Each structure stands twice: as structure tokens, then as C-alpha cells.
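Here the structure comes first, spelled out in C-alpha cells, and everything after it is commentary.
Only a single protein chain was left out; the remaining protein chains are all shown in position.
For clarity, chains are labelled A, B and C in written order, and residue numbers in each chain start from 1.
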Amino acid sequence: MKVTLEVKPRRKPYLPIEAEGIMPRTFFEGADGLTVYRGNKELALEEIFSVAIEGEAASVDEVAIEILGDSSRIKRIGEYMDGGRIHIAGDIGMHCGNFMSAGEIVIDGNADAWLGREMRGGAIRCHGNAGDYCGAGYRGEKRGMRGGTVEVLGDAGDFAAETLAGGTVIIHGNAGDLAGVDMKDGVLTIMGETWRACANMSGGTCYVHGTVHDMIPTFRNVGRETVGGEVFTRFAGDIANRGKGTLFIRNYKYMD
Amino acid sequence: MKHYDVVCPFCGCLCDDLEITVENNRIIGVDNGCTLGNAKFMGKERLSSPIRRNGDGWETISYEEAVGYTVDMLLEADRPLLYGWSGTHGEAQCTGVHMCELVGGIIDSTTSVCHGPSILAIQEVGHPGCTLGRVKNRADVVIYWGCNPLEAHPRHMSRYTTYADGYFLDNAFRERKVIVVDVRKTETARVADEFVRIKPGGDYAVLSALRAIVRGKGDMVPASVAGVSRSQLERMVAMCKDAKFGAVFFGLGLTMTKGKYKNIRNAIELVDELSRHTKFTITPMRGHWNVYGSNEVFTWMTGYPYAIDFCRGIAFYNPGETSAIDILARKECDACLIVGSDPGAHFPRGCAEHLADIPVVVIDPVPTMTTAFANVQIPVAVSGIDAEGTAYRMDGVPIRVKKVIEPTLPSDSEVLGDIFARMKEATGYD
Amino acid sequence: MFILNTGRTITQGRHVEHKFHQGYAEVASTCFIHPFDLMDLDMEEGEHVEVASAWGSVVLKTESCEDLPRGTIFVPLGPFANHIIPPRTHSTGMPDFKNIPVELTFTERERPTQWDLMEQLGGKRYETL
Partner (left out) sequence: MTELLIRNACVIDPINDICGEIMDIAVRDGKIVESVGSGAEVIDANGNLTMPGGVESHTHICGTKVNFGRYMSPEDMRAGRTARRGHMHATSGYSVPTTYGTSYRYSAMGYTTALEGAMAPLEARHTHEEFAYTPLQDMMANTLFDGNWPVMQAIHEGDHKRVAAIVGWTLAAVKGFAIKLTNPGGTEAWGWGKDVSSIRDPVPHFEVTPAEIISAMIEANEMLNLPHSVHLHCNCLGKPGNYETTLETFDLVPNAHDKRQSLYATHVQFHAYGGSSWRDICSRSEEICRSINSKPQIVMDMGQVMFGKTTTMTADGPMEFNLYRLYHNKWSNHDVELETGSGIIPVHYSRKNLVNSIMWAIGLELALLTDNPWQCILATDNPNGAPFVKYPEIIALLMSKRYRNEVFATVHPGTEHNVPLAALDRELTWNDIAIMTRAAPAKALGLVDVGKGHLGEGADADIAIYPIDITTTDPANAPQDVIRAFAQTDYTIKRGRVVCCRGTCTVDGENTTIWVKPQISENHSMEDDPEFNLNFDRYYTVRKRNYPVQEEYLHRNLCIETEAKL
């Protein structure tokens, strides 16, 4: 089954649309009467999107959703997704792939904040940049993302992989301030540079192939180590906490 | 006529020992107050009736019209923002929450531009705190971090810390050690026993280093951290561990700088660590007199302290998304009600620009910078001067602010109550 | 490049309930700067400076202050500082009111009034009826 949703122009283009119903299972089970919200107004899906559905699906994994047009203010696409595929041709709004447990989301453009928040499984691939809190957690919750993969081909904003507790986050560009802050488990890889990586980490592993600026002063330098042909400095930390994480860095600079 | 033990509605200290002299229903004297409180009590420039922006100018309108405009504005909006609330009493804040719930809007207080980050941190690691009297009677080490009480909370040190009498201290002023941590040498830093100057943006690193030293891992800390020598950090830790009762107060220097709430989290975790050695507490220096009240009210009514989005009927909370600055900067609301607050002056320009594009109603006794963006402004009595109600001090102690003169205008609760009643009527909610 | 910090001061606090007064504008449009930095800029205390961030610029009056570290300036919180403060919060809800990179240039231009600033943003000044 192929579902094509094209965003129509709106009179108030900046007001966010909340569309947590847009995920493969909804269409697999029959999306008649599906609504989305513009602020406090509940609207039929068709008021916001031109909808085309072709073919049938025998399982949720056979559903592919294609999102076209300006979707940069559409929030919560793929929330609780548990199979199938979503392809977003442009940019996507906040909370894309929240709590998702299976399936795949591909974003050709940029993703706004909280991409893959508290994700459990599946894969998200963002070809542009990701906003703040990419692969991060919910306010007050000790454990953030717990499984699956988030891959960002561009840059990520601040607090990427905050409270990471499982799964893999890969940022091919730079990651902003406090990437991997309070992480507990899982793997974070940053190909570019970043700031204050893995502050207060208590577990998990992080690789930074570029430079860490304003390196946190409470990591213990364990020595040089070669990983995949690249030479890293290996740190254990954060000793301000209980020092159970591992941080591999190519270059680093303290704020002294 | 003299009123004793009047509560000052200026800052989060809520000093309750002011003496106000009133003649002919005008305040002619304020005793015991600080310069900030005095200026508020003696202020005179209030609006006397609602005003409406009218093409290129302003016109006065009736309360009836002003309330009607507000009701229509809120009911028509898809995503109204109800902002402010720290400058009013709890009873009005309660009505605000009910209104927001009814229209499906977003309610946020000035918390999001003062100690919102502190709340986010508390939600991650909790908050070892106490009432201010616990500090006053016991503390022998007081740390002011990223705050400048002598200018922002002028009586804090004399009522609650350095200069206050304490039950367990013979000579409180001599026995208490004061440590000030800041990026600049403030007025408060001048009276400190130890001034720790940090490079801007370096607070987090310094807090981490302190935690490591408290944990006995000081040898791994570099010789200098964000402009502070390791030896000074070690001295500071020694003072803290030797304390019988240590009290940390922190301000916007920690909440507004790089890393935001993660700074506060680190400070709280430092206090947790110190609590394993001696008694330690931490308290945010709340700014507006009743900003903490807005958090308390919002919490018991909605479950969350600020930045609550009711657009979907249930309460949704995500500062960074549902907080006023973000909503305005991203142009995500289509109407705004502002109660007792001045985002025109205190928000970054990008936010004010959106206010110019949408209908705005301001409820405030005086013209403010936000008046410039108002379609309608409704003046009210000033809580704590000519209206009374509940306020919460920075440490959570609830105090009833009083009325020292007879009001000539309705209070916030009356105006909001009116608006809410009309909204209920219009929506058929009984 | 300088680092801009904003914050409360007691004079700002005293005027905060009377924002349309000249006194408030005076206080809120002050740029505190280390005297050596002033010298480096070849300026005298009291002269005007245009402070520009990536988000805008505003004309302020300099006041020398030895308590500041060199390379940093301090502007009391208010509409003048906010004219150049970025509206982004890093998704935390709190804007960067501190630690903002800015450039300083001497100017002979007058400081705007607080109402001028509001009108630049699309507001409308209020004069007592």
C-alpha cells in the first residue's frame, strides 16, 4: 500500500499541525475519519493534506507513506510507529518518530527538534540537519532513547542523544553543545566536531571523530587506542558522576 | 494610617515586615522596604480605564467592551497563548488555568525566562531545599552562584543569610562564610569571603570539577578549569565539607548561560554529593514576587509547573516547544493574553515582532513596553497594594499579600473571573 | 569581538514598574565596559556605541566599569538589550540572555527611546491620554 500525503497551503502557515495518526499502522487498519489538529481545532486529514492511497497491504510492513510539500510544521509524524515506512520529501516538524518501535523513517530535508524521542526500535535516517534533542528523552524521564538507530547526515543541534539508554545515534556532521549529556548506555558517534560531549555520562560509548570543544574536565584519560584504523584518545568518565562511560576522541580542547 | 507587617509584592523574597503609611487612600511612606519595593509602593502612573488601539492612536473603552474583545479573541483563536501570571495572586492564576483549559490554549509564566531551567533540572534530579528560616538559623556557609542579591533581592542577605540573626550562631555575621561565584565582580562579590570568578559559559565545567573533588577525585581535575585554579576549587570544597550547614543560592547566571538547565542539574548534584558529608541545601533566587506561586498553582491544577499546552484537551508539557519564547519566536500562536508581565521589554525582539502580528490583550495596571503591542489593555488594581491574594515565596512558603489602599479598579481575579464567566456562557459550559 | 551579558541591576529594578520614563531608558540603554576596552576602542566613557549581534544592533551609551572582565560588556536587562538578543532557546525555553558574541563600533548616533524600539518591531507608542 502506498499512501501519498501532500501538504496543502494553509492560511496560518506557522501554526503547527499535530498528526500523530500518520503512521503505517493507521492506514493498514483503515484510516477513515482520521483527523489531525491545528492548535485546538480538529480537522479531517483531507483539510491539511491531499490524500492518495494506492494498493493494498497484507501487513503493516507493506505500508509506505510518502509526505510531500511543506511539512516543516507537521509534528508527531510516525509517533508510536511499529512497522512500515515513511518517506518525507522535505523538512519535518518536531517529534517525528517519537516512541517508535519498528519500521523506517527517511527524511530528505531537515528534521526539527526531538527526532526519535524515546525511540525503542526501528530506524530513522535524516539526510539534512536535525534539530535539538535528536535521539533524546522526555522531560524528567531518566532514560531517553532505548533502541533502534537514528542517523543524521547533516548536523545535529544541542543535547543530541541526551539520556541515551540504548540504540545507536550517528551524526555525520557536527553535533551541538552537550551531545550525549547524561547518557547511560548505547552508542553515540559524531563524525564532526562537538561541544562538551557526554557530560555527566554514567555508561555507554561515544566516538567523536572531530574535535570536542570545552571538553569536560572530569574525564580520566586512559591513553591512546586505535579503533577501526583511527587513533583516538580514550577517556573514562564522567568521574563527577560514577565514571562508568567510555569516550573516544580524536581531538579535544579544555576551557582552562 | 499605618499598616504593619505588610508584604512586599516585588521580588521572590516576599519580605513581610514593611510599614506603609497611607493618607487619603494614597501611600505616603514605606518603612523597612528596599529601594525596589519602595519604588513599587510609591508608583503613581497607572492607567485609569481600558484602552484600545485605534488605527494610529489609542482610545479609552469600557470594561464591558474590553472584556468582550478578550472573550472573542480567545474563543476565535486556534492556538492562544496566555502568558505572564507572576505579577498576580494565586486566585487569578487559578482562573487563568481554567480559562486556558476551556479554550484549549497554552499557559506559561515568566518562569520560562527566569528559573524554567531550574525546574527542568529538578525534574531530572530533584531538589534538596529548605525554607529560608532553616538557612537563617543554621547556615555557616552560604554560596551565591550566578546571582547578585544586593541588586536583585536587596534584603535577602539581611533577612535570610549573612546579616541575619541565627538561633544557632552567636555572631552570625562573623561565623558565616560567604562564597560568591560569578563571571563579574558584582556588588555581592565585594562582601564575599571568597570570590570565584568563572569565564562566561564555564559554570558547568567548574561544577563538575567540584563534584569530582568532593568525591575524592581531585587529582584528575586539570590545574585550571574555566578560569578557576584547582587550588581555589579545593579550598572551596574544604569550606563546604567543614560547614555544619551549607546553603547554595543561585540565579540567572546559571539558568541563562550556556547549557541552561544542565548547569542547575550539575549544581544540584553537587549539593547531593555534599549531603553525604554534611547538611547542604540549594535554593533558586526566584525573581518575580509570585512566580513561584504560578508554578505551584499550575502544578496542582495541571500537573506541570509552566509551559502547559491544552490545545489537545489534555495537558502537554514540553518547555522548548510549549514555552512562550519558543511559541512566539516560531510564530506558533494566533492570539495572546498577557497578564501582569512585560514581554515587550523582556523578550528578545523576535518574540515581540510576532506580538505585533496577532491580537493581543494586556491586563496590567500600568502602561508597559508591551502596551505597544496591545490591541486592548485592561488596567487592574495592583496585587499587594490595592488587591489581596496568595503568593509563594522563593522557598515555597505561601504568604497572603495585603491590601493597604482601597481599590478604584477591579482586581486581576475580578477581571479574569468576568472574562471566564463570559467564555463559559459563550461555549455553553455551566 | 565582545561577550555580552545582561542582568538585573538595582537601578533597572527601581524603574522596572515605570518603563515609559526617561529614567528607565537611561538605565536600560547603558553599556558597561572595562575602561581598558574603552581605550582600545579609542572611546571616552559616555560616548555612544553601536552594539551588533547576529540578530540586530542597537545604540547604547558607554559607562566604564572595572568589575567586568576585559572583553565582556554588561547591559541591564530590558528592551535595549533584547533588541540584539537571539530569540532561540536551544529548545529549552530559555533564550541566551548571557554570553552572546557582539561587535562594538563607535557611533555619533543618538540612542533610540524605548518606544522607538517598540515601533521598529511593529508596536505603537502609548502616550498618556
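Here is the rule we go by: contacts are C-beta pairs under 8 Å (C-beta built on N, C-alpha and C of every residue); 3 or more make two chains touch, one makes a residue touch a chain.
Keep in mind the model is a prediction, meaning the values are calculated, not measured.
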Discussion item. Just to confirm, in the complete assembly, which displayed chains does the hidden chain contact?
Written reply: A, B
Item to complete: Based on the whole complex, identify which of B:F41, B:F310 or B:F420 touches the chain you can't see.
Response: B:F310
Item to complete: Among B:I122, B:V178 or B:V248, single out the residue that touches the unshown chain.
Response: B:I122
Practice prompt. Kindly note down the residues of chain B that lie in touch with the hidden chain.
Written response: 4-5, 7, 16-17, 90, 94, 98, 101-102, 119, 122-134, 136-138, 159-160, 165, 167-168, 244-245, 272, 275-276, 278-281, 295-297, 299-305, 310, 312-315, 317, 390, 392, 396-400
Discussion item. To test your reading of the contact rule: which positions on chain A touch the chain that is missing from view?
Written reply: 138-142
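The working rule: only the chains that are shown with their structure count from here on.
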Practice prompt. Return the chain whose centre of C-alpha atoms lies at maximal distance from the corresponding centre of chain B.
Written response: A
Worksheet item: Hey, how far is the Cα centre of chain B from the one of chain C, in Å?
Response: 22
Worksheet item: Where the CA atoms of chain A average out and where those of chain B average out, how many Å apart are those spots?
Response: 33
Discussion item. For chain A versus chain C, what separation do you get between their C-alpha means, in angstrom?
Written reply: 38
Item to complete: For chain C, jot down the residues that touch at least 2 other chains.
Response: 90-91
Practice prompt. Mark out which residues of chain A touch at least two other chains, giving numbers and ranges.
Written response: 113-114, 132-133, 177
Response to the item:
Residue set of chain B touching chain C in the complex reads 10, 35-36, 39-40, 43, 45, 51, 53, 56-60, 112-113, 116-117, 120, 148, 150-152, 154, 183-187, 189, 197, 199-201, 252-253, 255-258, 260-261, 287, 307, 319-321, 323-326, 328-329, 342, 344-353, 355-357, 366-369, 371-373
Discussion item. With touch defined as at the start, can you tell me which chain C residues reach chain A in the complex?
Written reply: 90-91
Response to the item:
Listed in rising order, chain A residues that touch chain B in their complex are 12, 14-16, 18, 37-41, 94, 113-114, 132-133, 139-140, 142, 177-178, 181-182, 196, 199-200, 214, 216-218, 220, 238-241, 243, 254-256
